[in-house]
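Questions regarding the structure given below will be posed in turn.
Note that one protein chain of the assembly has been removed; the remaining protein chains are unaltered in position.
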Amino acid sequence: MARLNWGMIGGGEGSQIGPAHRISAGLDGHFHLAAGALDVDPARGKAYAEKLGIAPDRAYGNWREMLEGESGRDDRIDLVTVATPNSTHYEITKAFLENGFNVLCEKPMTMTVEEAEDIVETVRNSGKICAVNYGYSGYAMVRHMRAMVARGDLGKVRLVKAEFAHGFHADAADADNPRIRWRYDPAQIGPSAQFADCGIHALHLANFVSGQESQSLSADFISAIDSRTLEDDAMVNVRLDGGAVVRLWTSAVAVGRMHGLGVQVFGEKGGLRWEQEHPNQLYWTPVGGRTEILERGAPDLSPEADRASRVTIGHAEGMPLAFANIYADLAEVISAAKEGRTPDPVAMSYPTAEDGLRSMAAIRSAVDSASGNGAWTDARPPSMRG
Amino acid sequence: MARLNWGMIGGGEGSQIGPAHRISAGLDGHFHLAAGALDVDPARGKAYAEKLGIAPDRAYGNWREMLEGESGRDDRIDLVTVATPNSTHYEITKAFLENGFNVLCEKPMTMTVEEAEDIVETVRNSGKICAVNYGYSGYAMVRHMRAMVARGDLGKVRLVKAEFAHGFHADAADADNPRIRWRYDPAQIGPSAQFADCGIHALHLANFVSGQESQSLSADFISAIDSRTLEDDAMVNVRLDGGAVVRLWTSAVAVGRMHGLGVQVFGEKGGLRWEQEHPNQLYWTPVGGRTEILERGAPDLSPEADRASRVTIGHAEGMPLAFANIYADLAEVISAAKEGRTPDPVAMSYPTAEDGLRSMAAIRSAVDSASGNGAWTDARPPSMRG
Amino acid sequence: MARLNWGMIGGGEGSQIGPAHRISAGLDGHFHLAAGALDVDPARGKAYAEKLGIAPDRAYGNWREMLEGESGRDDRIDLVTVATPNSTHYEITKAFLENGFNVLCEKPMTMTVEEAEDIVETVRNSGKICAVNYGYSGYAMVRHMRAMVARGDLGKVRLVKAEFAHGFHADAADADNPRIRWRYDPAQIGPSAQFADCGIHALHLANFVSGQESQSLSADFISAIDSRTLEDDAMVNVRLDGGAVVRLWTSAVAVGRMHGLGVQVFGEKGGLRWEQEHPNQLYWTPVGGRTEILERGAPDLSPEADRASRVTIGHAEGMPLAFANIYADLAEVISAAKEGRTPDPVAMSYPTAEDGLRSMAAIRSAVDSASGNGAWTDARPPSMRG
Partner (left out) sequence: MARLNWGMIGGGEGSQIGPAHRISAGLDGHFHLAAGALDVDPARGKAYAEKLGIAPDRAYGNWREMLEGESGRDDRIDLVTVATPNSTHYEITKAFLENGFNVLCEKPMTMTVEEAEDIVETVRNSGKICAVNYGYSGYAMVRHMRAMVARGDLGKVRLVKAEFAHGFHADAADADNPRIRWRYDPAQIGPSAQFADCGIHALHLANFVSGQESQSLSADFISAIDSRTLEDDAMVNVRLDGGAVVRLWTSAVAVGRMHGLGVQVFGEKGGLRWEQEHPNQLYWTPVGGRTEILERGAPDLSPEADRASRVTIGHAEGMPLAFANIYADLAEVISAAKEGRTPDPVAMSYPTAEDGLRSMAAIRSAVDSASGNGAWTDARPPSMRG
């Protein structure tokens, strides 16, 4: 596979997400950071780009310059990552797609369901790839869960228990700290805080591993800290289109929990349990049998897990390698398109614009339900309400 | 403390609950099994009673004989445990209370809220003790959680996460096995299965540790196995009277989980986590600090934990010793009454008829909510609706 | 099974071991505390005995009075537990055996190998039972390990890893506290401290589960706290008579570990892992397979585990119930002898005087090895050196 040219918008000096993307994109050598518009301050962005080894003529002052500059090149970037503030994702993603670029967009893909519908439509017309960074789906053992469900090991899935609960916003004295406050400001992030920010990852995982999409939901939102208008804790019950039920809890005031992302899947024939903080083990219990510990790197896993695994059994792999699996999938799919061949089907599990759209619909649905005393609401995007 | 006379109704040969009560009641030597009506079959019950060392004249054929026989004795039993089928609890408990006996009733205390109100009234009139066996509240570290909350370590409690989820009713092929089927038969157990059987323990723990009672709730019930008319999985959101919220999940189809009872409490100043399968550790995280592991038997716990602890640190204590703590509390309170002294205040945390009543109200409320699409319903007993 | 009469020497008010024995002996109702010489102070001992419900004529001032008193009774005690200071175990145990009593002796059975040989000889001549309280062998899952090895699940055992390491004697400032100092005083406890006190439990478990006895060993003793003349940390390598090797670590200065008793067994066909602080789970890995979690109370365990289990799966059982299993075994064996029947073979795994003798030989051997720079020494009692 030839090395691909990669560009980045946002993720400038001091950002958290920038280095994570660069580590993950570069990790397997598939992508070369060739272009960037890294900062709202053009000078700072260019300086940082050069520091990262980007050629001066591809260190752009803003995304519009970058779109124009790259569009005119023969060696134009094969993929652009959009890691800018949430409210700009839609505009940038759409513009790049329309100009024939593949995009990996940070979540949320858009601010509204309507914009998300528009992105899906744009993708369809452009023939390009639009991935959304639900990066936890890149973990080897998450992919193995999905593979086990898909091949029937669990029989029909009945129930998914999903959690994403941390305690880092529990300090009332710190709630007005700007570092935290913006996360609960409707003007900046829309009508949902904790569910849209963290819960949605858990919901994506629930959909991803069960192979079932959300149909309707009932949500209970609370603000444990009074000064917040948006929720910092939520419980959401979801009915999936394959008949399973999701029990999803997300919290930012669960003191003592760190990342707190985990998923359990219960089916007719057995149950699975996985936790993101110890991602290399998966617990599997067949009905009537004993719990078995499946280790990442073991010889008896699925092709999906094998593809997403780099080091031998007993060595921990962590989050940057999970994110790198999303990039590795994109590299395969983009390369296959360039080389005129069929991509490895095992690489086809990265999250797409459809996932981004479904998330926006689920968030709107949860907000509506929560403000309606938990009334059940349709969780599907309008265009998918067959 | 003089040894007290104890009697048992139900818990005959082959029952599970009988030996658990006998181990727990006898463990500290406070209670001596002096009388019993152990079986619906009088002959079998008497034979078993004698095997257990009960004198022939106190091995009764049924509870009415026992009530009559014991009422006439100077050395009448100080406490009777009612461990008969659920539908008989009310009648027996009421009769013994009215005749001046102290009662420990297995849960559920009654089949209806109205009966439960009547028991509470009966207790009030009789001046006797009626305890209900929410035995998990006897664990040393559960009592320490309650003590920490009560003394203000957590500040105001915001959120309680409670679970009681196992997977032993997940096998559809086994669902019609009589051993399991009766648990989902409305005629035998009333309008709720898994929530009333297991979830209610988790709710009692949530109330017990937070020191707050249930005010309103919203419930989502499902039957993962189609042939069941009652729920085998439930999610319940509860608002407590002190402002905290409970997120309670209970399931019988969570394959891979054994007992699966646990509680987490999150307050303004810190969070606590405890799991019944590893009951000797409690995890405490102050806001902004590190998680600490509190060990049962450590020298720096509360009087409540110390009283409920028998062996030294690092040795596991388990369920029979937790149940024994309920009996130890009752022994103290009954003895104090006999001796005309004030009981040790640390012994006053056993579950009472009021708890039994609150549970019945919560079950009715959950059934109503679940059948009303999750509408919020009042969870309080009518007599406690201020 | 008729209730048996039980007596206790030592274990007076305020002792730790007394309540543990009383809880364990009484737990299943097999033993009734009928006689006792509970304290070195006769008056205190008698007063406490009456408090515990012992009849005044069987509340003795010392063990000699008790021996005489009980010898003359028709309802003499069926078993006496010796829980006095170590240096008196030999004399008391021997006297009771010679007068036809069954004995359960706290460890160490004696202070020297020669005394231990004498006890074994005395047992042989008396036809009575002498058990030694290596109580950890009473855990259900420890017994299951032994059963799995015995029935060949592991193939030939190659290696046993055993640990008993805590950190409660690590505070140099506290080393002269009388509560701790006596444990390192050769005059009171003999030539070994931590190995003889704790390590020997781990060695007994290694022998118990592997079904192999110690043949030779090499020991490294250190005193982490300078003021101690005896070891507070030891590493011992042992060769067993079936070809397996034991790696045994014991420590009293391993800060952060509580009880720290655990055993791992590795054989040709698989490996097992068990830890006393979470005693209800056993981890089993067949060669080439996945690790499985075996839960106490599961339906697919051995008769040995089933016999040693009282409550249902998912409920913790702890140390008092393990000790109770030793008493339950003794009840069965003593009752069978009284009733002239063959005892249940599954009850035959309690530790015996031979185990007590082997322990004394292993301690002497370890002391010799450690003082000889780790030279390999014969670990067998002289009478067992085939």
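When the chains are written out, they are named A, B and C in that same order, and each has its own residue count from 1.
In the analysis below, contacts are C-beta pairs under 8 Å (C-beta built on N, C-alpha and C of every residue); 3 or more make two chains touch, one makes a residue touch a chain.
Just so we're clear, the structure is a prediction, and the values are computed from it rather than from any experiment.
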| item | value |
| --- | --- |
| Residue of C:Leu79, C:Ala140, C:Met235 or C:Ala347 touching the missing chain in the full complex | C:Met235 |
| Which residue of A:Gly199, A:Gly260 or A:Gly356 touches the chain not shown here | A:Gly260 |
| Omitted-chain contact residue, chosen from C:Phe96, C:Trp249 or C:Tyr327 | C:Trp249 |
| Interface with the unshown chain - residue positions in chain B | 290-295, 298, 300 |
| Sites on chain A contacted by the missing partner chain, in the whole complex | 3, 16, 19-20, 22-23, 26-29, 52-53, 166, 258-260, 276-280, 295, 310-321 |
| Hidden partner interface residues of chain C, rising order | 158-159, 161, 165, 167, 170-172, 218, 220, 222, 224, 233, 235, 237, 245, 247, 249, 251, 253-257, 264, 266-268, 270-273, 283-288, 291, 373-376 |
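Definition applied: only the chains that are shown with their structure count from here on.
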| item | value |
| --- | --- |
| Leftover contact groups, counting everything except chain B | one piece |
| Chain A and chain B: spacing of chain centres that average the CA atoms, whole Å | 43 |
| Euclidean distance of C-alpha centroids - chain B vs chain C, Å | 35 |
| Multi-partner residues of chain B (at least 2 other chains) | none |
